[in-house]
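Take a look at the following structure, please.
One protein chain is absent from this view; the other protein chains keep their places.
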Amino acid sequence: MGPLSFPAREDSKLEYSNPEIPEGINTSKTHPLKEFLWLTGGVMAAIFALVLILILFADVITSYIPFSVEQNITFSGVEASTEEGPLPEYLQSLADRIVRAEDLPEDMKITIHYLDDETVNAFATLGGHIFFFRGLLEKLPNENALAMLMAHEIAHIKHRHPIRSLGRGVIVGLALSVISTAAGDAIIESFLGKTGYLTILKYNRDMESQADETAIQALNSIYGHLGGADELFKILKEEAGRLEPPVFFSTHPLTENRLYEIKIHTEKHPAHDVTDITPLPQEFEKWVEEKEEEKTISL
Amino acid sequence: MIDLGVFLTLLALGYGFGRYAELKHYKSIIQREKELNILPAIAARTPPMISKACDCNLVTGNVVISVDYFKRFISVLRNIVGGRITSYETLIDRARREAILRMKQQAHEMGAKQVFNIKFETASIYKGKRQQVGSVEVLAYGTAIIPSQGG
Partner (left out) sequence: MMITNIEIVPGKRITKHMGLVQGSSVRAKHVGRDIMAGLKNIFGGELKGYTELLQDSREEAVKRMVAQAEAVGANAVLNVRFSTSSIAAGAAELFAYGTAVTLEDM
C-alpha cells in the first residue's frame, strides 16, 4: 500500500451510479416443493434400498449361527416355568405333533411356556421357546384354533425368525444411527429412523405371512382340513378392534388378509361338518383357570 | 402415526408461512431498493478526494432471519445427498439485502450522499442442545459521506 497521500486529481468528474441488478443471480429458480419431492423421494428410496441390503446381509450372517447357539442363550426364570401338570403336558404333546407335521430339524427343540397374564398374545423367541398368555388361551374355542396358533409360532422357530429379527434390528439400527449422527440433525434422525422402521415392518409382515403359510400346511396335514383355524384370527381381530393401523405401520399383515388366506385354503380342504372340529380337552378351561392361583413367571 | 402427523403439520406450516414471509419480504426488498437507489453504496475503501469538508459517519444495518421447518428439512436432506442448498440461498440473499437496506436507510436519514467501504459480517446463530434454533445474522456497515452544512 502506498503512502497515505491524497490523489492529486479532484474527483468532481467521477460519477457514482447505481444500476439495478437483475433478480435471481444468487438464488436458484427451482421451486421448493419440487426440490422437496425429489429429496424426500430420493432419500427414502435410498434408505429403503440400504435397509433391504442390510436385511439380506443380516439374514446371511444369522444363517451361519447354529440353532444350538440360540439355545445356549438362557433366560432367567424360563426354566422355572416348565412345570409338570396336565396343561403343560397337553400343550407339549400338541406341540410335538405340530413339530412332526412341520418337519422341524432334529436339533430344534420346542419348549412351551405358559404366562399367567391377561394379555391376549403369544410369541416365539430365541432358542425355540414359545410363550402363551392366559388371556389368549382362555378365548380359544377349539383345538384347531390352538393348533393354528401353536403351528404359527413353531413356524417362526422353524424359519428362525426370532434370531433373524434380532440380527436385522441390530444391523439396520446401527447403520441408521451412524448415518443420522453424521447428518447431525434431530429432524433427520427421526426421518431416517421412521423410514428404516417402516422397511423393517414390511419384512416383519413377510415373516408373519410365511409363518401363517407353514402353519396352514401343518394343520392340513394333522387334521385334514382347516375348520376352526379361522377362530384364532377372529379373536385377534376382535382384540385389535377398529384400531388396526394402516398396513404400512403394522407389524403383522391385516387380519382381514390373514382370514382371507385361511378362507381360500379352507375352500380347498373343507371340514365336512362341525364334528370334524376337534374340541379342546374338557378340563382345558379348568387347567387355564387353575393356573391363575399359581405363581407368575418373571422374565 | 401421531409423530408423522406432527411432522407433516410442521412441514406444511413451515412451507406455508415461510414461503408467504419470503415472497412478502422480497417484494418489500425490491420496492425499498428502488426507493434508496439514489444513494450509492460503494465497496471502495476511499471516498473521492474532494477538498470540501464533509462529515463522515459510521452507519450499520443488521437483521436476523430465521429458517423455517421446511427449509431446514430440505437442508438436512441435502446434507445427506450433497449439492446446492437452494432453500438457504434465498434466506441469506434476503438477509444481506435487508441489512444493506437498513444501513442505507440510516445513511439516508442523516442526509448522506454515498456510503463507502461497505463491509459484511455474517454469523449463524444456533441455540439449544440439538441446535433446534437456527438463524442467520447479517450486519452491513460502512461510512456515510454527508456534505457539510452549507457546502
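For clarity, chains are labelled A and B in written order, and residue numbers in each chain start from 1.
What we mean here is this: a contact is a pair of C-beta atoms (placed from the backbone, for glycine too) under 8 Å apart; a residue touches a chain by one contact, two chains touch by 3 or more.
Values in this document were obtained by computation on a predicted structure and should not be read as measured data.
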| request: Touching the absent chain in the whole complex: find that residue among B:E33, B:E89 or B:E137. | output: B:E137
| chain B, residues in touch with the chain not shown (by the definition above) | 10, 13-14, 17-18, 21-22, 25, 45-58, 60, 62-72, 98, 116-117, 119, 121, 123, 125-128, 132-135, 137, 139, 141-143, 145
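In this text, only the chains that are shown with their structure count from here on.
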| note | Taking each chain's mean CA coordinate, chain A and chain B are separated, in whole Å, by 50
| query | Which residues of chain A touch chain B in their complex? | reply | 6-7, 9-12, 14, 16-18, 20, 23, 26-28, 30, 32-33, 35-36, 39-40, 42-43, 179, 183-188, 190-191, 194, 245, 249
| note | Touching chain A in the complex, chain B uses residues 1, 3-4, 7, 15, 19, 30, 33-34, 37-42, 48-51, 69-74, 76-81, 84, 86-87, 89-90, 93, 114, 130-132
